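The other protein chains are all here in position, but one chain of the complex has been omitted.
Coming up: subunit A.
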Amino acid sequence: MAAVVVSSMMGKMYGLCFHAVRRTAGLKAPWLLHRRAFRISAVHRQQPFDSSLEKPQFPGASADFVDHLEFIQPNVISGIPVYRVMDRQGNIINPSQDPQLSKETVLNFYQKMTLLNTMDRILYESQRQGRISFYMTNYGEEGTHIGSAAALEPTDMVFGQYREAGVLMYRGFPLDLFMAQCYANADDLGKGRQMPVHYGSKDLNFVTISSPLATQIPQAAGAAYALKRENLNRAVICYFGEGAASEGDAHAGFNFSATLECPLIFFCRNNGYAISTPTNEQYRGDGIAARGPGYGMLSIRVDGNDVFAVYNATKEARRRAVAENQPFLIEAMTYRIGHHSTSDDSSAYRSVDEVNYWDKQDHPISRLRHYMTARGWWSEDDERSWRKQSRKTVMEAFERAERRLKPNPELLFTDVYQEMTPGLSRQRDSMWRHVQQYKEHYPVDLYEKQ
């Protein structure tokens, strides 16, 4: 009973919220075409003081009095529904939701997802053989990357966590540069300073990954604010896992982006685990999506194994975020099929059956393949030859990367500051003197010479 009452109240709340948003959007629509609106919310949303009305006058919330005691119950049994466009066999469920993407686009989606998968397999194995120091696969989450990346403009800025290589893949980041980063060789744009999978690309507007979780979330809000002021029709997307959403920085980022009205899409990959921690030890509410409305943010939950559902949600969020200068939250439900990283054995905390279910029966790649096969866009032969070709391309890049020298050790000292400080250049000189004297104890031959 209580649950019913609450859900109807929640429904009312959502309804009101949507209504308010729709109204503001409608009012502004004519001049949005020319220029983005700067809504000044502090004045705009706080209810006006009027002592003559017999209703609450508290500045902190706009609400009616109620004369009976009732705590608001969280609705976790029947949570926010999961938006889906195609079923597990790749059939479109509701034709009105079909994004009607062209054959080329869909093939591109599929090829990028499978190429990422192939690269994952090869680099994972190479770590097992000790050829690179560390790796993190994207198994099971390929759909979230490709679907969301495809719905963005190439100029939109991406802030990620570390399991979003597919976004870079979609934007055309060369295999050689993926490998260069993992091998930390002389071609690495990051100059070999960070652990593997910490990619970044200025040209592709993909901000360099860092290990501390959730730090990118308030940063994305700041970047979105700056882009809003530039007024160049750009948005920001910020990816993070459901575990990272527990960090204080996530709270900061959600709240800042809402109060400062930033054109930003928060994209949460809820894959059920943060290393070994299952979600019931991560939160007790209705996942991450349910937090959005608490921050005054439009939110949706999608099937992360359905590339079209991800695409549709991101596309619409992107359109509205830019038009209305407000943040959106997308929670993509998915499953982390691989181990957390190469330093983790996930069979220590979850069953193989569970993993197999997601790998064999509900995988974003196989679902899209069903869709393509049903339309006659993809055959067994295509699959075989594409598998072979992608494996060959990846292997070639892999071998090139492995043969390459490491960057000059000089690069250990640059970029700490824009210019090298006198203290740092003294330390650099002292390192070179030392290495010169003791060169037989240092791997100098593996590194590029000065």
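Going forward, a contact is a pair of C-beta atoms (placed from the backbone, for glycine too) under 8 Å apart; a residue touches a chain by one contact, two chains touch by 3 or more; residues count from 1.
FYI, contacts and distances are computed from a predicted model.
Novice: Given that one chain of this complex has been left out, which of "3-methyl-2-oxobutanoate dehydrogenase (2-methylpropanoyl-transferring)", "tRNA (adenine(58)-N(1))-methyltransferase catalytic subunit TRMT61A", "Origin recognition complex subunit 4" or "Translin-associated protein X" is its protein name according to UniProt?
Specialist: From the choices "3-methyl-2-oxobutanoate dehydrogenase (2-methylpropanoyl-transferring)", "tRNA (adenine(58)-N(1))-methyltransferase catalytic subunit TRMT61A", "Origin recognition complex subunit 4" or "Translin-associated protein X", the unshown chain carries the UniProt name "3-methyl-2-oxobutanoate dehydrogenase (2-methylpropanoyl-transferring)".
Novice: Of A:223, A:355 or A:372, which residue touches the hidden chain?
Specialist: Checking the options A:223, A:355 or A:372, the one contacting the hidden chain is A:223.
Novice: Just to verify: which one of A:115, A:132 or A:157 makes contact with the chain not shown?
Specialist: Residue touching the chain left out of view: A:157.
Novice: From the list A:73, A:97, A:111 or A:208, pick the residue that touches the absent chain.
Specialist: Selected residue, touching the omitted chain: A:208.
Novice: Would you write out the residues of subunit A that touch the absent chain, in ascending order?
Specialist: 38, 40, 42, 157, 159, 188-191, 193-194, 198, 200-202, 207-208, 210, 212, 215, 217-227, 229-230, 236, 248-249, 251-253, 255-256, 259-260, 414-419, 421-424
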